[in-house]
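Missing here is one protein chain; the remaining ones are kept as they sit in the complex.
Just so it is clear, A, B and C label the chains in written order, and each chain counts residues from 1 on its own.
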């Protein structure tokens, strides 16, 4: 879509004049800034971006972008976004949703948009809480979590967004975190380049209702032991001293020592494997298997025709079979007779 | 729940007087009969069974059982069933749903009921079509499927029900097929014995709108090469001559020759592994990886407290802390004053 | 073709006839009825049909639940309904007889397939003895017991078809026989069979044989003394086709989107009796018609609304239970003021109700079924063919006023059919789409002075970037605004915009009867036929009665209040508990009376005449 004559944008071009109304210190600010920074680099005319969201703190996002936007209703952003993209596949459509919006009330649309490989970029802000409604537990809140609606602790097992996305057949799945702006930007760029659904879980701190939910991955002392950053073609090495690696044990992932280049057992990352099992195993790490580090980066990235590709393709085929259809033809089809 | 004095039931006790109104030859009949056959063996008083369903041909099921039943609205059976079980955990609650009912409109409830480990038995009749509304494609219909609503073929990738269940954390996941009555009965019994959500995908033939969808697994000539039946502790051997086995290759499953006991590479089935990766890989076979056989049997079976266990547990705890709470206490709580 | 000429017998001329084909779901009654209808249309009769099929795909063979029926009323005069009572009942089995006999007029013709009256079948419907042997039946009706199954077998003796396949063709015997009896041509049916079975010569051959056997049976045997002829009706000159309401809705949507010149996108989730619209529209990809079968009704309307935001024509089709699920999104469309057409093909409610039966009971849901004050235009169709124009109007209003619009049809007109004069495509009104382009002075809620519509500025247009939201926004700028006075103003602007549409729709006037009188029968939707027929009868018997029919239910036509005052009394027949009646009473403080029979089927003409007569006393 990029052309040479196209205006050069700066970050400021994507900043709206509206006051940003998140709590001071909210992780949403960093994500907003990262998105605004990436936009000018994509070579897409500004008017072709559309941001669609549901309801939640995170879903206020479109108001803060100087782009076309649709702040819809709770949990349904992906349906509206699918409609936008299906009418005009030329647009770059980004969906902003939360763990409540996209996984609780909107969980089904997430699953179906993904399986259809709708050509949408999905940013799921996971703060493990309902922010906007002032602090109830969400589908990603940990078991036993005490919140306004669970004074004795939650009794629901949490869902892993990334597992759900993979089971739904996501062609692009990634995880990143609000505090790592550089990483966010890389991931957003890679998502923008992907054709098809790009599902990105973003760990986001809600300092008012669920502060410190992600300190394991942000605090200097501990983060390296709890996070492994994925790079295609590179071994899964992590730890403060890069002294640990992820290796394979049967169908399970396992941690192993990997001092000073002793990486021969380490798994080499390849997000392009068609079989979803690898991505599934990586996505579980640290979330469903707490002894392992959480994987950040692109877990899966495979190429498949998008919903829009297939839609337009059928239209083209149909047109080539019946090229000159007119309203008259349709109105006059079937058995007709003349009364005179 | 069983007691010694309890009446002995026969299958006939579970047959309702209502005319069964499925199309003659529909796979639903065999499933109904298998369920009715299993009920008397469970040692549960008849009045404690509740069958809850949504809308669809399959969802007519409760009308044909001589039990308590609730034929609810499209896609929502699991919510009603969760309410029933949460008020009276002593009941044996069975949910009957279809691929449209439970995966299209009701997909989100399926995911959430499973993650909560609601103590429910879910029978998902997968005929890969919308039967009741006369033949539109469903979320399990294969890509390119021509149906009433997709005259040029479907452009949506199908969902694998079993993958979704596992990603949602199902503690019991199984697959069976209408034509194999004995297997269905075994699976239903095992599901009944499981505490927590038991999710069972049942391949069911709709002879009117999607006939022969499962011939690969039912026709004498081909079925053994396309199906592997899982038994805990046993190797995954299959094929007409038991000449093939499933082995592990990295994170993927692979087919290998296994003539006359040469099974040393064959995977040994263990549904009780906590890590979901194994079950995930088995569930994909044949569905997402067409070169492999489809796995029938129990894919996953692990023990975890149910939603109802945790609910009652919290109630007990709360009661032990405030044992003698009365309405008076509550009404008179907080700052009060007397006007005289 | 030779088979249409009859040389041996009397042909008696009739003015009209009502016949019903009834049999098991598997017996092909809908197909038989459909073919008979086509033949009747070709003859040039006016006609009206009423298919009636069970909610089960295939209930057990021979059961009452499995009976499927197709009724047709045809005439040499203009007619309005599929008929209250039957002149002929064709009953293919005992269940069909039991379920339908009550509608056959005394002295009417009862044609039965005697082969199906065996013990098993009789028992299935609790007949203790064979009703055909009942003397009372024989004396009350003209009973023609014909061995249809056996005659079909005989016709196909030596055929390679299995016994089951042979038996499946027996409906064509009945069709052939009825074509002879009412002197209908069979060419179109023969053509249709040729087309349908072009790759299955065996089956084609068998079908043709049996069809003709039925015809010849009538011609040759002495069973029927005469056949009947019904002259061409004096209908308006023009080119006609037979059309169901759902087909007309499809054509209306295609025509309107072509006239608007924008890409239509139907987001839908299957539901009876709306699904056929999705099926049909899915066939028009060469027209750029995009159809999206969504995961549920919420997603379906969401996709449609997204399409409208992007500059397409968002459409969603459903029935009552689906409307429940769409209501939150309808409100978002109202708040964001985007065009959207919501087609509700009503069925019996509440809840799952009677999925295959008709009802008019979603009107108040369409009016009020959302949180907050949320006005929405409502357009309704009165006959199958009228769906074309009504849905076209819905599109026009949606685009011109930037608003979602309800189009109400129902199971009866959706599946019923009538001859429809094919409109001249060139004469269809244009629907002007004004996408905003100029940056200068743009504000997302700056309204057109006349229509109060806000500008339609679609993504991709440089310089018009803006954000829509369901939160209340400032009157002009469209920015989030929580100010009390602004909200009050917005609530009132939204109301005003919809009210104003009354200036853009035709005045109401009588269909039959004078501008003043003793009684006005006021209707809307599919009661049109019954009301017109009743009014004609009432006028003929000397009453000062008129009827009028509302297409626009919100807003009402501007002159409605004054119009109502011209009649001493007002009767409002509805297939619901008085929904429009409530709106009329509240708005005009007129003591209108309801006639409310909620039986899942069209109102009978004589229910209306009776109600009217008792008011006229």
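As a working rule, a residue touches a chain if its C-beta (ideal position, glycine included) is under 8 Å from a C-beta of that chain, and two chains touch if they have at least 3 such contacts.
Everything quoted here is computed from the prediction, not taken from an experiment.
Novice: Identify the visible chains that the left-out chain touches across the whole complex.
Specialist: By the stated touch criterion, the chain not on view contacts A, B, C.
Novice: Give the residue, chosen from B:39, B:52 or B:198, that touches the chain omitted from the document.
Specialist: B:52
Novice: Thinking of the whole complex, not just what is shown, which of B:9, B:29 or B:70 touches the missing chain?
Specialist: B:70
Novice: Can you work out which residue in C:47, C:156, C:324 or C:379 touches the chain that's missing from view?
Specialist: Within the whole complex, the residue contacting the unshown chain is C:324.
Novice: Which residues does chain C use to touch the chain missing from this display?
Specialist: 54-55, 65, 319-321, 323-325, 327-328, 331-332, 334-336, 346, 348-357, 359, 361-362, 364-365, 367-374, 469-472, 482, 484-485, 487-488, 491-492, 494-495, 576-577, 579, 582-583, 585-587, 589, 591, 597-601
Novice: Spell out the interface residues on chain A facing the chain that's missing from view.
Specialist: So the residues of chain A touching the missing chain come out as 19-24, 55, 57, 73-75, 104-105, 107, 130-134, 136-137, 139, 148-152, 208.
Novice: Applying the definition given at the start, please give the residues of chain B touching the unseen chain.
Specialist: 16, 18, 45-52, 55, 62-63, 65-73, 76, 78-88, 90-91, 108-109, 112, 311, 314-315, 317-319, 321-323, 325-328, 330-340
In the analysis below, only the chains that are shown with their structure count from here on.
Novice: From the C-alpha centre of chain B to that of chain C, how far is it in Å?
Specialist: Those two chain centres are 40 Å apart.
Novice: Approximately how many whole Å separate the CA-defined centres of chain A and chain C?
Specialist: 44
Novice: So the centre of each chain is just the mean of its C-alpha atoms; given that, what is the distance between chain A and chain B in Å?
Specialist: Inter-chain centre distance comes to 29 Å.
Novice: For chain C, give me the residues that contact two or more of the other chains.
Specialist: 285, 295-296
Novice: For chain B, what residues touch not just one other chain but two or more?
Specialist: Expected reply: 104-105, 107, 139, 152.
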